[in-house]
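With one protein chain withheld, the remaining protein chains of the complex are depicted in position.
We just call them A and B in the order they show up, numbering each chain from 1.
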Amino acid sequence: MTESEQKGITRRDFIRRSAKAGASLAAAGAASYWLYDAAGPPAVSVEEGIKALPDFSIPHSEGKTISVVKGSDRVETVNKAIDLLGGIERFVKPGERILIKPNVAFASPPILGATANPQLVAEVVRLCYRRGKAKQVIITDNPINDPQSCFRLSGIGKAASEAGAKILLPRDGYFRNVSLAGGRLIKNWPVFTVPLEKIDKLIGIAPVKDHDRSGASMTMKNWYGLLGGRRNIFHQDINTIIAELAMMVKATLVILDGTQVMMTNGPTGGAASDLQRKNVMIASCNAVAADAYGCSLLNLAVADLPYLGKARKGGAGTTDFESLKPIITSIG
Amino acid sequence: MRIVTVRRISQIFFFVLFLWFCLVTTIGGEWWRLRGWPVNLFLQLDPLVAIGTALTTHSLYWPLLWALPVVALTIILGRFFCSWVCPFGSVHHFVGFLAYRKKNLAEKVKANRYRKGQCIKYFILIFFLILAALPLAKGPGLQIGLLDPISLMSRSVNLVLLPVIDNLTGTISVSARFYEGAWLILTIFFAAVFLNLLIPRFYCRFICPLGALFGIIGRFAIWRIGKKQIGCPDCKMCERACQGACAPSAKIRISECVLCFNCLQDCANETISYQTRPSLAGEITNPDITRRGFMLSAISGVFALPAIRLGNLLGSNYYYRLIRPPGALPEEEFLQRCIKCGQCMRICPTNVIQPGGLQPGFESLWTPVLNMRIGSSGCQLNCTACGYICPTSAIRPISLSEKLGLDDFAQAGPIKMGTAFVDRSRCLPWAMDKPCIVCQENCPVSPKAIYTRTSFETVRDGILTVKKAVGGVVETIEDTLVPDQFSTGDYYCLLKNGERRKIETNTENTIVVSSADSFERIPVEGEKIEIQIRLQRPYVDIHRCIGCGVCEHECPVSGRRAIRVSAEGETRSRHKSITPKGQYL
Partner (left out) sequence: MVLLPPRPKRTESLISLAVLLLLVFIGIGVFIKQFYYQPGRLGLEGAGLIHLSSGQSELTGPAIIPPLPAGFEKLSEPETFDSKNLYNKINGKAGLYLESGFEKLTSQRFVNAVDAEVWMEIFVYDMGLARNAFAVYSVQRRPDAEPLVTPMIGYKTGGAVFLLAGGYYIEIIGSAETNQLSQAMLTVANAFMQKVKPEDNIIPELQLFPQANLIAHSYKLNSSNAFGFDGFTDTFSAGYRFGDGTATAFISRRSDSKQARKLAGEYYKFLIENGATDKPAIARNINGKAVEFYGAIEVAFAVGPFVAGVHDAENEDSAKQLTVQLYEKLVRIKEQ
């Protein structure tokens, strides 16, 4: 190799290296600039997350807000109750995705009445598909006990899937932080919101139960199953959390099953003697009104349930169900 | 002046500066205390800290911008930091020099030959970078602090060497400093140092991830060591004291060269130089990483963090005795920033911050954990030194107002590190019938977070039968009382009718109640009286307790304390709360 060639190679090499060095320098400088953090990490922020869940309620129709049907057959009474409010077609439009949130809190057998009745849930699913022409019906809950056992032992899993519904079990990734506007407890709290993002209508199904802490567990308390995290903490202020749940969740329809009411030892019950047959099925466009009516089934007055008053004050609904002109009828 | 001389001066300069910074890291305004000394300078210059935290947090914390000039200089000049600045490197250099001083040329050259094992440090670096880059288990994790030389040296000096010297000579700090688990830190430090007796700069060549990083960054250095002319007689003098074991006599490995310039100095016929053209004997710029090695370290990195975190210590299985300093970020983010440098432990005026062990999880090793039983007082109420000093803001530099919940932070309330729980089975007034309210007295917040309720307990063998009673003096049938036992002012005499009076004094068989306030109804012969002790029993108000641990520190039940701080209720972690937020804070 001649000396000039040698010098040429060296010069090329030098330029190449300088270019690479320059590029590295530029990259380092750019990265520093882009990532530069003059403030340092913040403390845990006080309020973040979603401010409200989607509103699944349907337009108000005078006299068609709450219906009460007395009868011993759940399938019959629930059909009648929904028909009195305009039929399932008023609530479910063809091609829609429906999410049904029944009470599947415990891994208890259906006869104990601690969870929603499987036949009732299945019937509502069938209604959505057959008459409502829904595209898909999803059943979900974030139970207290192990989810798989709950859906299996309560019978709801089998009944609902036989009716064509899809069972959705809770997973970590389905929860997002919610800070309810006007709420004191639901601040930065994980809520089971992801499944709600992709659906069109929300239906709640709950039995009427006595509850040690709150006095009663009906359609409003049913939404406790949408809370994540270590939600047991809220039992220290149970009435506020139930009220905030009612403020947060605006469902399309709630069904309150007072056919077999758990009168004592709620919310888990444990013996058939805890139940009393009252043969009442309530369908309502508003959970507060449903609970206000339903408390009479537990021999309680509206004033006996502080969460009703709090919810009313929070704008979640009215406890004066009379003003909503409930349609009361019986079958057989 | 020879370049090697300046290099030595530089090493000494930075080494002394490093030691000085370690020494002055205590609170105070005197020249030999903290003042404005930039004691975090070395950590801030360390690009591994900057890059590590940038990967985990996607941000460059502003003081770490100092790493940029170091990176820039390395890109241009090569791996100068290792032999000009790094204090740990200087230690290795010196010990290696001492170890091989008396050996002959052949032995020295053999010690400094390139070894394949020098690729291990790159694997270590890749492992750590993967851990930091990939959010594989509730976010990424920062473990560079384990082996980063500045962190390691900082830990070793601050938490072991200085306290040992101080505890022996009493010169450095006012009271003895204690650090748990220091033996492990010392073992690792001495191991690293003594390995130089085998191979000089063992740590730098085989282990140091910072050196590996510099090796990668410095690949394109404009100036590098190399042979500037042909005709090298291969005398191997250049490798006599070669620090990087980079084989300057043959094809020089640029990534290993630490620019000690010993070869330049030692070269007998001016062949070695520091030049821009590549070495005439050829050079290898890339580190010696095989693809297989790279894959192995990458895969280990991918699996390591999720495996470490399988214990769910970041979730519901959190270790409840893990109390972090006030201002610490929530645990996941904390573990993305803490480089285990030990500065917070060094500066804590009460010595309550300790290097963590493995019990709260592997990642807690050498991270700051509060042990209320060590030191002078739990976490001092109006001190924010740890946040002030933390180089990466794993502990935020909170203001006193934020810590105490004043002014702008009045709504948010004070920062709680946890909550104190009274152990009623060990507490003196609860379980031992002994009056004590040291915890309540020392609780520093106002209003106090510990309050008491008074109750009276009949003492053991405290039911006595009256023989005769006159005024406030009751003589008892039993005559085995210990004289003056009941004259402490805590004892009371209870009558059948419910009257209770404070006992002034007693003899073997008389009880004397205070004369100013004697019985309304004098007890009669044969009646039973009860000697009771008045106990104030402590309760913790969980809304006011900030978990500072002063109560735990002061509790006289000195082993397992009768009041202990537990992580529930710490403000940085909502999932450890025991009350719903929105309650009175």
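Definition applied: a residue touches a chain if its C-beta (ideal position, glycine included) is under 8 Å from a C-beta of that chain, and two chains touch if they have at least 3 such contacts.
Computed from a predicted structure; not experimentally measured.
Asks: For the chain left off this view, which of B:228, B:321 or B:424 is in contact with it?
Replies: Of the listed residues, the one touching the omitted chain is B:228.
Asks: Please identify which residue in B:366, B:388 or B:430 touches the non-displayed chain.
Replies: Residue touching the absent chain, from the options given: B:388.
Asks: Could I get the residues of subunit B that touch the absent chain, sorted low to high?
Replies: Residues in contact with the chain left out: 1-3, 5-6, 9-10, 13, 17, 27-31, 34-38, 41, 228, 270, 273-277, 380-385, 388, 399-400, 404, 406-407, 410, 444-446.
Following the convention adopted for this analysis, only the chains that are shown with their structure count from here on.
Asks: Where the CA atoms of subunit A average out and where those of subunit B average out, how many Å apart are those spots?
Replies: 44
Asks: Provide the residue numbers of subunit A that touch subunit B in the complex, in ascending order.
Replies: Residues 10, 13-14, 17-18, 20-21, 24-25, 28-29, 31-32, 35-38, 40-41, 43-44, 46, 184-185, 187-188, 229-230, 233-234, 236-237, 241.
Asks: What does subunit B use to touch subunit A in their complex?
Replies: 54, 57-62, 65, 68, 71-72, 75-76, 217, 219-222, 276-278, 316, 329-330, 333, 337, 393, 396-398, 402, 412, 571-572, 574-575, 577-583
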